[in-house]
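Let's look at subunit A:
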Amino acid sequence: MDAFAIKQIAINLTLILALWSGSTSILSDEIRVAVASNFSMAMKAITAEFETISGHQVVLSFGSTGKHYAQIINGAPFDVFLAADALRPTILEQQGVAQSNSRITYARGKLVLWTSKPETQTIKESLLNYQDIRHLAIANPKLSPYGIAAQQVMTNLNVWLSLQTKLVRGENIAQAFQFVHSGNAELGFIAYSQAFNPESAVRGSFWLPSQSLYSPIDQQAVLLNDKKASKDFLRFLEGSLARQIIQNYGYDLP
Partner candidate 1 sequence: MILSEQDLTALFVTLKLASVSTLVLLIIGTPLAWWLSKSQWRFKYVIEAIIALPLILPPTVLGFYLLISLGPNGPIGGLVSMLGGAPLAFTFTGLVIGSVFYSMPFVVQPLQNAFASIGNRPLEVAATLRASPIDRFFTIVVPMAKPGFITAGVLGFAHTLGEFGVVLMIGGNIPGSTQVASIAIYDHVEALEYGQAHWLSGSLLLFSFLLLIFVYGANRRYTVAKP
Partner candidate 2 sequence: MSIALRFRLQRDEFLLNVDTVIPETGVTAIFGPSGSGKTTLLRTIAGLEYAEDGYLKVGDIIWQDDRTFLPTHHRKVGYVFQEPSLFDHLNVQANINYGVRRIKDESSKHVLQQTTKLLDIEQLLKRMPWQLSGGEQQRVAIARALAASPSMLLLDEPLAALGDEQKAAILPYLESVYKTLNIPVLYVSHSRDEVARLADHLLLLESGEIKACGPTSELFAALDLPLAHQANAETIITTSVLGYDKDYGLATLVFSGGQFSVVSGPLPLGSRVRLQVLARDVSITLEQQTNTSILNIIPVTIGQMVKQNNAQITVRLMADDTALLSKISCKSAYDLNLKEGDKVYAQVKTAAILI
């Protein structure tokens, strides 16, 4: 056999191996991902694509970022952590629990003010003429970046203090949504991703506060180990396919 033939065989073998590892991987691996609840729907869509392309299995665990954080520092076997804020991933990195230099911002949340009832005045005016409001729902600012953003918007509009007695705090953005959706709170600051997603857009009136009124809601992710499959996933999350999905589900891109 001459050198040329050997080289061809080598290239073909490499190509086959590359394709094979690209499509099924030498070992099809399983990764466990802790995901902030508000990102559930987008995450499911992204994961479906990733599994098809990479052949890896992804096990998703939805929940509140605070709970995930507590579980992770107590040894919960997650591989990747998608938080609803930047705080927890940063702390994990500082504590050395997360892989260094793995922290990325995967999505940027948008805040929206929503009422499920038809309004006679614009919803923004409803907020400013607050006497008629009984309950305004927000996510608890102590626990959720969306809550902090809502507080910032209201402060910047000079209604934060006056609305204190009417505030109803949900444990997270999902619960704030629930309060408004069930009609118990007339208005609420919810996530844009909850209001507009490909599967169901909710009815009612919306107001999108301009980005200048609140600090960006950066949702960050970190790796918790150096498994190859985990790295593949994070890379995929930053890729154009995933970014398209993220945008479709109502998030901004960083």
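Candidate entries met the following condition: all candidates are chains of the complex that A comes from, given by their letters.
The definition used in the following text is that contacts are C-beta pairs under 8 Å (C-beta built on N, C-alpha and C of every residue); 3 or more make two chains touch, one makes a residue touch a chain; residues count from 1.
Treat the numbers as computed from the prediction; the structure is a model and nothing was measured.
Evaluated over the candidates 1 or 2, subunit A touches in this complex the candidate numbered 1. Residues 64, 66-67, 69-70, 134-135, 137, 140, 142-143, 167-171, 175, 178-179, 182-185 of subunit A are the ones that touch candidate 1 when the two sit in their complex.
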